[in-house]
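Written below as C-alpha cells is the structure these notes are about.
Up next is subunit A:
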Amino acid sequence: MTNCIQCIEYVMVLVMILAAVFAVEWKDLLAAVVGMAAVSLVASILFFFLQAPDVAMTEAAIGAAMSAAVFIFAIKRTQRYETEEEERPGWWIRW
Partner candidate 1 sequence: MVMKRVLAILTILIIGYWMASALANVPFGADKMLVGQYYLNHVKEQTGAVNAVTAVVVNYRGFDTLGEVTVLFIASTGVAALLWRRKKERTAKSEGSIVLTTGARLLFAFIVLFGAYIFIHGHLTPGGGFPGGATIATAFLMLYLAFSAYEIPHKSFEVTEGIAGMGYVTVGLIGLAIGSYFLFDWIWQTWGWGHSNIGRLFSAGFIPIIYTIIGIKVGTELTGIVDSMVKEPKEGGE
Partner candidate 2 sequence: MNQYAALLIALPLISAFFVPVIKSLSKKVVMPFLVLVTAVQTGIAAWVFNEVYSSGKPMIIMAGGFKPPVGINLYIGHFAALFVLIIAVTSFFMAVFSMKAITVEPKDKYVMLFLLLMLGATGMIATGDIFNLFVFMEITAISAYALTAYNKTGEASEAAMKYIILGGIGSSFFLVGIALIYGSLGTLNMAQIAQLAGRMNPTVAQAALAMLVFGLAVEAELFPLNAWAPDAYQAAPHPVTTMFSAFVVKAGLYALARVLYLTHAVGSWGHVLKLLIVLGTLTVVIGELSALRQTNVKRMFAYSSIAQVGFIAVGFALGTQAGVTASVFHMVNHAIVKALMFMAVGYVAFELGGVNLEDFKGLGKTMPLTAFAITVGAISIIGIPLFNIFWSKIQLILAALKAGKTGVIALILGASLVEAVYYIRLIHTMWFEEGDRDRIKENLIFGTIMLLLVALIIIIGVAPNFVWNIVQKAGADIYNAAQYIKNVPLLPGVSP
C-alpha cells in the first residue's frame, strides 16, 4: 500500500511541474494564469500530504484563487496574448 501512496506523490509532483512548464510557455496569458493556479492547487494538495492543513487552506484560498483573480483583472486591463516574436501567420496556435 505504501508504494501506491508514493505513486500518488510522484504523479502529483509531475503534474505540478508540467503545469508550471505550461504556465511559463503558453502564449495565451489567460491560459498561463490558469496553469499557475493549477500549480498552486497541486501544491496545496501536496501541503495536505505533508501534514500542513493550515497552509493548504491558505494556499488554495490566497495563493490560487485570489492571485489568479488579480492576474485575470490585470489581463483584462492590458492584453491577453504575449507578443514575443514578430507576428507570423498562425502564431496563435504555437505555444
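Details
Here is the rule we go by: contacts are C-beta pairs under 8 Å (C-beta built on N, C-alpha and C of every residue); 3 or more make two chains touch, one makes a residue touch a chain; residues count from 1.
Regarding candidate selection, all candidates are chains of the complex that A comes from, given by their letters.
It should be emphasised that the depicted structure is a prediction, and the values quoted were computed from it without experimental measurement.
Between subunit A and the candidates 1 or 2, a touch occurs in this complex only for 1.
Residue ranges on subunit A touching candidate 1, taken from their complex, read 52-58, 60-62, 65-66, 69-70, 73-74, 77.
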